[in-house]
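Everything on this sheet refers to the single structure shown next.
A single protein chain has been omitted from the complex, and every remaining protein chain is retained in its original position.
Note that the chains take the letters A, B and C in the order they are written out, and that residue 1 is the start of every chain.
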Amino acid sequence: MYDYKGLNEECGLFGIWNHNEAAHLTYMGLQSLQHRGQEGAGIVASNNEELVGERGLGLLTEAISEQSLESLKSFGHAIGHVRYATSGNKGIENIQPFLYHFYDMSVAVCHNGNLINAQSLRQELEEQGSIFHSSSDTEVIMHLIRKSRAATFEEALKESLRTIKGGFTFALLTKDALYGAVDPNAIRPLVIGQLQTGEYVLASETCAIDVLGGEFVRDIHAGEYVVINDEGVRVESYTHETTTAISAMEYIYFARPDSTIAGKNVHAVRKITGKRLAQESPAAHADMVIGVPNSSLSAATGYAEELNLPYEMGLVKNQYIARTFIQPTQALREQGVRVKLSAVKDIVHGKNIVLVDDSIVRGTTCKRIVRLLKDAGANEVHVRIASPEFMFPSFYGIDVSTTAELISAHKSPDEIKTYIGAESLAYLSVDGLIESIGIDEEEPYSGLCVESFTGDYPAGLYDYEARFNANLSERQQAFLTSNKQYFDRKGNQYV
Amino acid sequence: MYDYKGLNEECGLFGIWNHNEAAHLTYMGLQSLQHRGQEGAGIVASNNEELVGERGLGLLTEAISEQSLESLKSFGHAIGHVRYATSGNKGIENIQPFLYHFYDMSVAVCHNGNLINAQSLRQELEEQGSIFHSSSDTEVIMHLIRKSRAATFEEALKESLRTIKGGFTFALLTKDALYGAVDPNAIRPLVIGQLQTGEYVLASETCAIDVLGGEFVRDIHAGEYVVINDEGVRVESYTHETTTAISAMEYIYFARPDSTIAGKNVHAVRKITGKRLAQESPAAHADMVIGVPNSSLSAATGYAEELNLPYEMGLVKNQYIARTFIQPTQALREQGVRVKLSAVKDIVHGKNIVLVDDSIVRGTTCKRIVRLLKDAGANEVHVRIASPEFMFPSFYGIDVSTTAELISAHKSPDEIKTYIGAESLAYLSVDGLIESIGIDEEEPYSGLCVESFTGDYPAGLYDYEARFNANLSERQQAFLTSNKQYFDRKGNQYV
Amino acid sequence: MYDYKGLNEECGLFGIWNHNEAAHLTYMGLQSLQHRGQEGAGIVASNNEELVGERGLGLLTEAISEQSLESLKSFGHAIGHVRYATSGNKGIENIQPFLYHFYDMSVAVCHNGNLINAQSLRQELEEQGSIFHSSSDTEVIMHLIRKSRAATFEEALKESLRTIKGGFTFALLTKDALYGAVDPNAIRPLVIGQLQTGEYVLASETCAIDVLGGEFVRDIHAGEYVVINDEGVRVESYTHETTTAISAMEYIYFARPDSTIAGKNVHAVRKITGKRLAQESPAAHADMVIGVPNSSLSAATGYAEELNLPYEMGLVKNQYIARTFIQPTQALREQGVRVKLSAVKDIVHGKNIVLVDDSIVRGTTCKRIVRLLKDAGANEVHVRIASPEFMFPSFYGIDVSTTAELISAHKSPDEIKTYIGAESLAYLSVDGLIESIGIDEEEPYSGLCVESFTGDYPAGLYDYEARFNANLSERQQAFLTSNKQYFDRKGNQYV
Partner (left out) sequence: MYDYKGLNEECGLFGIWNHNEAAHLTYMGLQSLQHRGQEGAGIVASNNEELVGERGLGLLTEAISEQSLESLKSFGHAIGHVRYATSGNKGIENIQPFLYHFYDMSVAVCHNGNLINAQSLRQELEEQGSIFHSSSDTEVIMHLIRKSRAATFEEALKESLRTIKGGFTFALLTKDALYGAVDPNAIRPLVIGQLQTGEYVLASETCAIDVLGGEFVRDIHAGEYVVINDEGVRVESYTHETTTAISAMEYIYFARPDSTIAGKNVHAVRKITGKRLAQESPAAHADMVIGVPNSSLSAATGYAEELNLPYEMGLVKNQYIARTFIQPTQALREQGVRVKLSAVKDIVHGKNIVLVDDSIVRGTTCKRIVRLLKDAGANEVHVRIASPEFMFPSFYGIDVSTTAELISAHKSPDEIKTYIGAESLAYLSVDGLIESIGIDEEEPYSGLCVESFTGDYPAGLYDYEARFNANLSERQQAFLTSNKQYFDRKGNQYV
């Protein structure tokens, strides 16, 4: 049986049609999406006749050499992918885009997110004699397309998109067209941009369009797919059974601060959550506000501004450390934490500090940071989390998916406060989060997917359902019972 | 003839005596000093009998594998080095520490800074039949020591330190002791720390002590050297002809914000320069303050706080890009800038912005950043530089050493404002800088080396003198003539 | 459309069941089979629960590191593969064994030879929605097995073996058993051996058994397969429609001289062909006999002994050159030949030489060697080829498969003699070859596959038939017409 953790992937997609520097621009686009995945990267390029690809492990600069990139120079269309480092499935054969050569056509495909019915679809296909070559969900859609009896590739793609469930975006390339698709809840983002010279691009985040000096055209909405070919760009729906539920985690943690999702700039959203958090849980007597670098800095400045407290660089992140050795002794491991993040003694010594972080998952990192500050002489440390309690696993493409590892599934804020050694601990409320982002008032949760905070899964659970129910903690069960209002709020809760 | 650029090096040193994890701790110490050099790294370890070393090109994690580090495990003493990527001299043979095996002893040596009489010493030594194996200044001191007729290694070292000129620190390791030394002006920093378990360490910056959970003991002052051996730590002077002149550039640009040099925390100093800059050149009508990541963020928050302006993350630095390919076309090169740094459209659009940067050297980077902001829709961009005009080359270990490339050697602030396309441009005054840092009121410039802003070189020019004088621009000459007050201020100007 | 050349592969297989050093022994076995393939290598090991694999490009020592091999240490069963460098299909994804993880079982498979109906089977399978991930024939059998409705894996394997055509051997590993199989003509070899400690091994050649100090048990005959599991070894037939036709090329060129195929030692066979060649085409007035290193040395000593001529080392092969750069100029390319092979001036100068080679394919290599000898001062060069004229392409796993490139398909021996610049040229007769090897008098051609010399294909042509017939040269057509006796000799010609 598959462990459910290994299946989850947060990744970045990019695609471009008809540019004489297609592979180079894809490389640049992927560089700006590198924060979405550092395990490996790949590019497949096409020239209306054949598709060829390059891929490798590690950061983009390690995965694709200058020479590899040069070899794709004469190809006018391309898609690319950066892959997140999950614990298992690390081989080169899992690095996307996957490139398939059939007797009648070639197709490249890459994927962001997680299919929640992949396991059952896979078994069904294997029972019919299909052979899978990777442990990736991405292969499933290719098998569905090839098994389809639909008349055209586009029809087969639509049929297949209706079969799969979960939070996902896809980019596909054939010699005739570039395709993009978004799940029926738009949980994971995909946008269309246009370069100054007119060509269209697809990207997981708008920052990849900005990097190329292009203009944002539109988000691909829930249940939509796009076809970009020599005739231009065409967006259609493969299903109308949609509910917009954009992953709140994109705003809180994943996306780059300069990206804009569904019209909301990520940095601005974070700053607002920081302000709202300050209103909800002020620590006005503190001497300064410190953010955990890098994703919590925006929220920290918001918190500081709201309470008119000084915002200080009390924690310094070592910007050169991508990975570090496993240290041989406990003493060295303790010091290993300090190598990545240091507290600035001269700033924090004797001070009462508000520490703003974006989330608490296992609690171990937060505990270490509080200790770092205390070791550096901080007097009080008041932890403020710019998102609600992370109580439920995500199955839509975030690498946190077991109840066991979520501290909030088992402990109250007060217990966690004690565990991490802080003077106080407060979270942003679910309403605070939703109102800070606020995408679409007509949809549940204003168009957000907040499953990790509420246990309300917009795309359902499918293969994960039995396991989810069997593993519910007491605290999770109590929450689900007592917080019925979340599901009932607008009379159209997901489940 | 040597180009003078290639000689300059900013580097990081670390040393430890008598710890059963000496090499591992050196590795961690070097990781925290990685910002001082990314070209290569090395560690030499000793066990009272032999010295062995490991070194390599690239970041520490590339240069020294886990296996290499393991091979040094049983050695109780170590020194290490990270090296800055200068344009020339890139081979592995230039990576330090240099390890010498003589018939009578072995010595490892590494170095930070630049010797300004290295070229003449080298020629003198070669004329006597000495053979140099690298293009590094560091070899010079080893030759001097070996040529010395002094009775002991320590005496030979002292004699050699008196012979060399410039801004430098050294760490040396023999089987008997660990040595550190600082130039007669203390231009480059070196500090002593002590671990909780009692062992002594040497490091270029205090952040390397903090990383190990150690305590700062003292700075090594101008003209001092330190001997650490089984008997403890002993600091002595090799010369009493000293004038403290700590490089202001360490505060402005090089050092990590969590380091403390001569009692002044770097982040705190930067924030104060930002406040002082706001007092000297306010842009109070602006909508927000943006700092250029990462070194200008502290100054930017200081500027913002002083004027009570919002501090925003209007520029996002791609944290995964250590290096990027040379792009084949001009269009791609332009976009290459955006890959490293992006402006956040939703934040800057339509806004009047104060852009705080730490320095302007050639002006090209600043010009690109202003354009990035304008392209993203910024209305006005007011550039504020948290240091004075960079008018004169440095010869004491900074990789900026030709007059030709310094825009302020040729253009006035007003001309530069036009060149970079900003609405206004202002620099911190020299007095502002000195008063913001303020180390020692008894010394010229309060104990700072501000040669790049005043043309007043505390350690003299030696091999560079003829070339310096021959290449003075009109603007430099005018400055030197009209600003005699800098040299005369305390009646004891350097030259 | 697939070019037919790219499909052909000569490779080496090895398998072992239930030994506590299974992967290490597989590694050693593959080292002794390295002559059968240098493009890449892989090992899959199993421990009754899971299958894991390591593979890579290049020679075995490059493909599988000591660390990789160590990671397989605790697994008691293994199969391994070395792959021949064909012009296309060079990626890591083509390196075998292929390892498949299905919902119900895992299987590893590797293959030597060529399937001649792979292309039509592949298209048929793709039309049913199957997806292939490599360009290798090997995948076809896995798809056939998985598509099979047979009740057991063994039945599905038998059914699939009956479906595929060509010259092939397979090794397969599941958690329950090790399987080996040989084509219905035994064109490609596979043998069973037993170690001194009792464990069974499979190998393409007996040299791999000898290397491990084991004993040869038996050849796997035409149409047989073997199952090795905890119950022992069991050989069965999947078909009884068999005709033994062992590739004569294994004796002439491929196999190692210390291997024994169908009871005939390869070195001994080669020496006999040399003697027979001397009888058929003596050059008794010559001064010496020289063999082309390494595969023709045995035949050359046979030729020399038969005529009582001195056997000399007149050509020296550079044993360190696996591959060389493509030289930038024609002059350098000419010299490049000499880097690989040199004539010994002091031996050949002024001498009349018999040059024994194993075969002439394109004629270019032979021409260069004759010129090397002449340039070194040889007087006369009499070329003797220890096999018949290579007139027809092979489709059973040899990398020579187009009529266009076979010089004997177009030119007579006399024309070729002129082309290569020799004083005389003679080939071993087809009868001479058959009588020198002589495996089984009951079968056509005494149990040999001599298709390249006669155009008589024991396993038929299938996907290649149309192309073969369309491309017949005049000389080939004339041969097929006038040499009907080959097909009729024993009244049971193949086609």
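Points to keep in mind about this one:
The criterion applied here is as follows: a residue touches a chain if its C-beta (ideal position, glycine included) is under 8 Å from a C-beta of that chain, and two chains touch if they have at least 3 such contacts.
None of the values given here were measured: they were computed from a predicted structure.
Of the chains displayed, those contacted by the omitted chain across the entire assembly are B, C. Only one of the listed residues, B:50, B:66, B:93 or B:442, touches the absent chain: B:93.
Listed residues C:104, C:346 or C:474: the one in touch with the omitted chain is C:346.
Of the listed residues C:115, C:157, C:207 or C:307, the one in contact with the hidden chain in the full complex is C:207.
Touch with the chain that is not drawn comes from one residue among C:56, C:76, C:129 or C:257, which is C:257.
Mapped onto chain B, the interface with the missing chain covers residues 92-93, 100-104, 122-123, 126-133, 135, 139, 142-143, 146-147.
In the full complex, the hidden chain is touched by chain C at residues 21, 24-25, 27-28, 31-32, 34-35, 38, 59-61, 66, 69, 207, 210-213, 256-258, 260, 265, 267-268, 271, 294, 297-298, 301, 305, 310-313, 316, 318-325, 327-329, 331-332, 334-336, 338-339, 342-347, 375-376.
Operating definition for what follows: only the chains that are shown with their structure count from here on.
Chain contacts in this assembly form an open path, with each chain touching only its neighbours along a single line. Ranked by how far their CA centres sit from the centre of chain B, the chains are topped by C. Distance between chain A and chain C, defined via averaged C-alpha coordinates, is recorded as 51 Å. The mean-CA centres of chain A and chain B are about 38 angstrom from one another, to the nearest whole unit. In chain B, there is no position where the chain touches two or more neighbouring chains simultaneously.
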